[in-house]
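Dumping the structure here so I can ask a few things about it.
Heads up, one of the protein chains got dropped from this complex, but the rest are sitting where they should.
Let's turn to subunit A:
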Amino acid sequence: MILGLDVGGTHTDVVLIDKDGIHRQTKVPTDHADLLGCVRAGIEGVTGGIPPDGISRVVLSTTLTTNAIIEGKTNETAVIVSAGPGVDPEFFRTGPHYYCVAGSIDHRGREIQSVKTSEIQAIASKLKTDGVRQVAVVSKFSVRNPKHETQVRDILGDSFFNVVLGHRLSGNLNFPRRIATAYLNAAVCETHRRFFDAVRESLEKKGLNVPIYVLKADGGTMSLEASLQCPGQTILSGPAASVMGSLPFASETEETLVLDIGGTSTDMAILIRKVPLLDPLGCELGGYKTLIRALKTVSIGLGGDSVVRLADGGLSIGPDRKGPAMAYGGPVPTPTDALFVLGKVNDGDAGSSRRGLQPIADGLGMSLEDTANRVFDEACRKILSAAGEMISNINSKPVYTVQELLGGYQVRPGEILVLGGPAPHFARRLGDFTDSRVRVVPRWQVANALGAALAKNTSEVTLFADTERGIAVAPEEDFYKTVKRDFDRESAVRLAFDLLRDKCVKQGAVESELEMEVIEDIQFNMVRSFYTSGRNIRVKVQVKPGLIPGYREIADRLAESVPPQT
């Protein structure tokens, strides 16, 4: 059996699944001051009476690092950057301990200016004096040649808690994002480690000596051990969990829009024939654009608990949340209260909902019932228009070759899958406003925990080779080798697949999960004085994001029990 946990903003959802489907499920309120307590309570809630050896793996998704970043509760972190010519690196300053140092590498990975040992040594002693224990080291074009980053690390020595090197986090080019990504990974490292050490300890105390996996922003999993090297990968795993939870029920033949309608916000994502769409470069969080591989998700401030108010004589919903719906004791009316007024929900105080929405009905000069309908319609329309905007943004993404441009692939979702608390209510009404088929995800209340539980390992490897210089580099893997002139695209793809297989296994993947694919392979002849002097090869391979193969039948079982759309 697999235990899946999703520590969300409002609730911690837990499922225990076996091949017959969800064996047990529970929901506990998330206490942000005691996340570990929530995890414990959640595990207690589903494992009572289950022998520890019946559980084969635990997969955890948490907003821990996301919140730490958004709330600025991270560790003091130093950043050492070497930029060389170009944009002034001062623009990317992360905080007071930010040092721009000598050293320059060009676009092909050639050293232009070397690192100055004495300069780094001086910074190291300054940091020690200042008590800074986390350091991120980033150089421009380090993914083409990581030499300077490793040199700086070696000079810094082992007197720091953690030294994060930019080139190990992503093979993509983007120096400012590399700085932000390295900084965030270093800054959340201690928080992440403390939490997960505690989780492991508490599981071990229960006799659960099982592999623990962590859900990543790209909807894949990695082992807890691997996550300690790049804890930043776990940010935004919340939306990833719900996308993965809807994946089993998505169409095999067309595109799907996934809507996770929560209390505070609605998260949106796109599946292309059961494969989630990734953000091309990396996600954005807390004002930082990063290279963290993530699903393409868009979040809008509109959910069941969004504040409903009158604005300029009209109706406005969100983006703020002031508490739960009035029916559940909240201070202001919400779309959920509208559901109470309409009699669609009845597990709270409908009277409060009516009292809350009455002034708005008066302001609009409409009946209470009509107002409730209008609130609900407005919410649906806003969600659909935000989704439309996301899709048009995806479709207007620039491409760089003739074939891609003329191929003109356009995303046009034919179906919408809805999950989250108020999913069934929204699904029916959304259907009235769109031509797409709208369906509710089975077990919509815990689909995110299910998604975490069923997600398989994902990894990506970027390989860069330059036969004129005689090198092949896979920066994230710390891989470097010399190559001969006959090294070509095919050899590069083979090599990248080997590296990917190794990486996945190291991250705790099972061989049968590995569905590897090439996502980029380009080869340029380098011509100097009208003669081909070498090849410049760029290859990117990945494990297709998706679900653990053995558990497809669970999804089939669950699909049979689609809830009524009230």
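Convention: a contact is a pair of C-beta atoms (placed from the backbone, for glycine too) under 8 Å apart; a residue touches a chain by one contact, two chains touch by 3 or more; residues count from 1.
One rule holds for everything that comes next: contacts and distances are computed from a predicted model.
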Practice item. Leaving aside the chains on screen, match the unshown one to its UniProt name from "Branched-chain amino acid ABC transporter, permease protein", "Histone deacetylase superfamily", "Carbon monoxide dehydrogenase" or "PLDc N-terminal domain-containing protein". Key: "Histone deacetylase superfamily"
Review point. For the chain left off this view, which of A:Thr253, A:Ser396 or A:Thr482 is in contact with it?
Key: A:Ser396
Check your understanding: Any idea which of A:Arg24, A:Lys289, A:Arg355 or A:Arg489 touches the chain not displayed?
Key -> A:Lys289
Review point. Which one touches the absent chain: A:Thr10, A:Asn174 or A:Gln229?
Key: A:Asn174
Exercise for review: Determine and list the subunit A residues touching the chain excluded from the picture.
Suggested key: 83-88, 91-92, 104, 106-108, 112, 140-141, 172-177, 287, 289, 396-403, 405-406, 522, 524-527, 529-532, 536
